[in-house]
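Every protein chain of the complex appears in place save one, which is left out.
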Amino acid sequence: MIENSAGENIVIKVSIVGASAYTGCELIDILLRHPEVEIVHLGGRREGRPEISGIFPSLRGRCDMRLGGPGPDDAPEKPDVAFFTLPHGISQQYVPEYLKAGVRCIDFSSDYRFADIGVYREHYGEHGDPQNVARAVYGIPELFRNRIKGADLVANPGCYPTSVLLGLAPLLGTGTIGAGNIVVDAKSGVSGRGNKPSPGSLYCECNENITAYSIGAHRHAPEMEQGIRMLGGEGAGVLFVPHLVPMDRGILSTIYVGLTEDADPAGIQSTMADYYAGEPFIRVLPAGRQPATKNVMRTNYCDIAVEPVGGGRAVITSAIDNLGRGAASQAVQNMNAMLGLDEALGLR
Amino acid sequence: MIENSAGENIVIKVSIVGASAYTGCELIDILLRHPEVEIVHLGGRREGRPEISGIFPSLRGRCDMRLGGPGPDDAPEKPDVAFFTLPHGISQQYVPEYLKAGVRCIDFSSDYRFADIGVYREHYGEHGDPQNVARAVYGIPELFRNRIKGADLVANPGCYPTSVLLGLAPLLGTGTIGAGNIVVDAKSGVSGRGNKPSPGSLYCECNENITAYSIGAHRHAPEMEQGIRMLGGEGAGVLFVPHLVPMDRGILSTIYVGLTEDADPAGIQSTMADYYAGEPFIRVLPAGRQPATKNVMRTNYCDIAVEPVGGGRAVITSAIDNLGRGAASQAVQNMNAMLGLDEALGLR
Amino acid sequence: MIENSAGENIVIKVSIVGASAYTGCELIDILLRHPEVEIVHLGGRREGRPEISGIFPSLRGRCDMRLGGPGPDDAPEKPDVAFFTLPHGISQQYVPEYLKAGVRCIDFSSDYRFADIGVYREHYGEHGDPQNVARAVYGIPELFRNRIKGADLVANPGCYPTSVLLGLAPLLGTGTIGAGNIVVDAKSGVSGRGNKPSPGSLYCECNENITAYSIGAHRHAPEMEQGIRMLGGEGAGVLFVPHLVPMDRGILSTIYVGLTEDADPAGIQSTMADYYAGEPFIRVLPAGRQPATKNVMRTNYCDIAVEPVGGGRAVITSAIDNLGRGAASQAVQNMNAMLGLDEALGLR
Partner (left out) sequence: MIENSAGENIVIKVSIVGASAYTGCELIDILLRHPEVEIVHLGGRREGRPEISGIFPSLRGRCDMRLGGPGPDDAPEKPDVAFFTLPHGISQQYVPEYLKAGVRCIDFSSDYRFADIGVYREHYGEHGDPQNVARAVYGIPELFRNRIKGADLVANPGCYPTSVLLGLAPLLGTGTIGAGNIVVDAKSGVSGRGNKPSPGSLYCECNENITAYSIGAHRHAPEMEQGIRMLGGEGAGVLFVPHLVPMDRGILSTIYVGLTEDADPAGIQSTMADYYAGEPFIRVLPAGRQPATKNVMRTNYCDIAVEPVGGGRAVITSAIDNLGRGAASQAVQNMNAMLGLDEALGLR
């Protein structure tokens, strides 16, 4: 635990590996405002050790550190916690070293999200660090809080699965809906594509446009299905269709579910609200209100609504900021939970 | 028919009632490029008879006519065709007079879309012109061409139903999919809201935002269900969830359907392509390609793709320009069809 | 002063009058994160005392207070500081009462910005509270810090003048540039128009569009000229042309100035940088870098660059967030300065 001899919290020393990604910038922005964190190391593989504020000018004067090497020995002092804002396949190259050095790890990639490594292999390919997979905890604090506390490796969930699992959990857990035949129609802002130049990320291709992609074949679907099973859903089956929307940030997931025979459509809104009562970052909206990505922008909130629509069906809508709750701010909430701190520290 | 004694096409004289709507501006823009049309009358209820190019400065120098009164007697000469770009409830106040005066009518509102006036009453309220409802033809030319030809009153379909019915028709008609339990998750640009100032249409409310609205309760759902029945679908049932997307124009409908037992998933793309072979305005995309609203912007195209996704299901995606194929250009295609002209005249 | 008997800072009780404006929402958002502030009263004139989080759903769960009446007696307890996020002409109706009640006032409107009330009358019309005008201090902390400290009425500057005066001050103050013939070509996001529905603020009018307005006739020009005179510029003359840009937030001012004969073009960047050395919220960019509104979004920063361009001229560019540094966060910086606190409190 991060405390001094008097039992007081002390500063948490943090390393961010892969800091030149959009999620790295977002994480730096959040951690700079966290009262108990000091960033001691930004790791990456860019040549010439550029200043991070040259890559992200919004950070100028707030964080002008240089990118160092990616390994734990590249950190000027040993961090307490390392965040990996790296693509899948790359995180697994660095996480083992940090774990070995006694650093708690929070990984943004899919490398440690799948308890069954066979699922990972099927969807992502070979895995270079299978032995640490079992050690990893899937990090949605509201749902898996107990496992996160004390963990030394947290797999920060995908942005789409976060929005979907937070929307489904209360109704799955109470047997209000079934786990099969769930349709997820999700809409994401462009920052989800990252900051590597590619034709599909150009302004003139994305602006004034909406399109679906990876229909029924996106790798976040098996992650959702794993999450549904973790929440007690038998026979989990998700048909997932993501869309690209002309906005910087935000995910809205529209989730079509079937109610179980015993479920009372009139009660599902309050079932949802009760489930998250007291949670500081989940806002279950009153009947008739709909989540909007703008209302959660640059926050750790997940706004959720549910509408019974007749025919034994309901529609759940769930909005998050893909860079915030879908990545960086959820990672910070996970860090707080791992260390036994107030989960909301630095996130309000 | 609009021909002179020698049997040659002559100019079609056109009236646009409600010209100060976005759809009116779009219609003027299209008709100015139609080789056989002369706009003789812009009708409306704005005081002071403003120039239309003062309301829509893009029209300056191209159409500087003034808005006149809304009735057929307000036209300086008798039009051959009148378009009504008015809200529901208002069109029905003017259409009867125009019909009585022997003017062919194309109505953009929902007033004449429902063969069963009981459905109209349930969703829109009382109807002031029930006797002309039976005379009206529902105007999607590719699907209902024969009825449109020679009609004197065409109900121009809603923007969402146009995109959905064009996507469903080939598979419904061939028994590939069933008519029940269809889920339509649609995304529309903001121009669908019209140009009347309201909080929900402000730039700062719509930009960088996406939200669902009217979940399971939008009035375009019964219009879709009527269309499905017209296409032979028994037990039509649509769960429709529209969303507002930060872009001017465009609708993308993502349609979740169940295949019938006899259907061959591998063949649905070619079923779709065959159905629309030779149609100038429907582009069925090859497997692996997805429609994007940007590709149909300011055109009369509907781009469609279909993907089998396992479990006896398929996802149809359909993109149109809500102001074009979803309103003005489809109305012009309907006019061409009504008059026995080449449907594509003025629309390429 | 806001301190307890032990001389420690205590909570500052705050009233916001006009809270249903975009600037009100922004101010609430900032003050909720200020460690020494408690919002005790939201004043307005909306009927039915709606919850502020119903008007601005992003505030749900963070600030669910109801709008009360606009006067000091409507506050449940006496505030220490009142912010007025009201239009000009309206602030002057409420500020006198609050001053009389011993409440320090920070006004977002132009009502108290002009030391010479004749200038106000020329550009805005009659003034209902001329006696308090002399009491008001013009609030750009970096430039007028000494007068702000201890003031009981601060006129929070206009968004455009803030960006322009911060850009000009270092060069005016050092005699590097002259005060006459300054051209300001400024570009603003749409939130500057407020949240009252009007045709010019609709999404479909602003999106994919840029236009100039109020050429040479905008009321922020005399405010800039007053500021230039306050900074020692003789014969102040500004030609100001604002433009509306399709984005939510941000102002970029491009300022064309003439160097004085003695000025050394090569030295102006360092003159600028030296002037603001140590200021936490002004970032003078190195040569070759340009401010971008995105880099200052949702912050109190003003990013500034200056380029000598030959012919005895230079171009200054200055970027702020119009709702932040151009309104709410500058107001909080002013509050901190008035109360003798660290100006950056709650703003990092």
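Every chain is named by a letter (A, B and C) in the order it is written, and numbering of its residues begins at 1.
Methods note: a contact is a pair of C-beta atoms (placed from the backbone, for glycine too) under 8 Å apart; a residue touches a chain by one contact, two chains touch by 3 or more.
Worth saying up front: this structure is predicted, and the values here are computed from it rather than measured.
Visitor: According to the contact rule at the top, which chains on display are touched by the left-out chain?
Guide: A, B, C
Visitor: Tell me which residue among C:Gly250, C:Gly326 or C:Gly346 touches the hidden chain in the full complex.
Guide: With C:Gly250, C:Gly326 or C:Gly346 as choices, the missing chain is touched by C:Gly250.
Visitor: Which listed residue, A:Val40, A:Cys206 or A:Leu345, touches the chain dropped from view?
Guide: Answering carefully, the residue with contact to the hidden chain is A:Cys206.
Visitor: Residues on subunit C that touch the omitted chain in the whole complex?
Guide: 181, 183, 185, 187, 189, 205, 207-213, 215-216, 237, 239, 241, 243, 245-250, 252, 254, 256, 290-294, 297, 307, 309-311, 313, 315, 317, 319
Visitor: Extract the touching residues of subunit B with respect to the undisplayed chain.
Guide: 32-33, 57-58, 60-62, 208, 280, 283, 285, 289, 292, 294-299, 301, 303, 348
Visitor: So which bits of subunit A touch the chain we can't see?
Guide: These residues touch the chain not displayed: 22, 190-191, 195, 197-199, 201-208, 246-248.
What we mean here is this: only the chains that are shown with their structure count from here on.
Visitor: How many Å are there between the centre of subunit B and the centre of subunit C, using C-alpha atoms for each centre?
Guide: About 47 Å separates the centre of subunit B from that of subunit C.
Visitor: Once you find the CA centre of subunit A and the CA centre of subunit C, what distance in Å lies between them?
Guide: Using C-alpha averages as centres, the distance is 36 Å.
Visitor: Could you put a whole-Å number on the gap between the CA centroids of subunit A and subunit B?
Guide: 41
Visitor: Can you list every residue of subunit C that touches 2 or more other chains, as numbers and ranges?
Guide: Answer for subunit C, listing residues that touch two or more other chains: 208.
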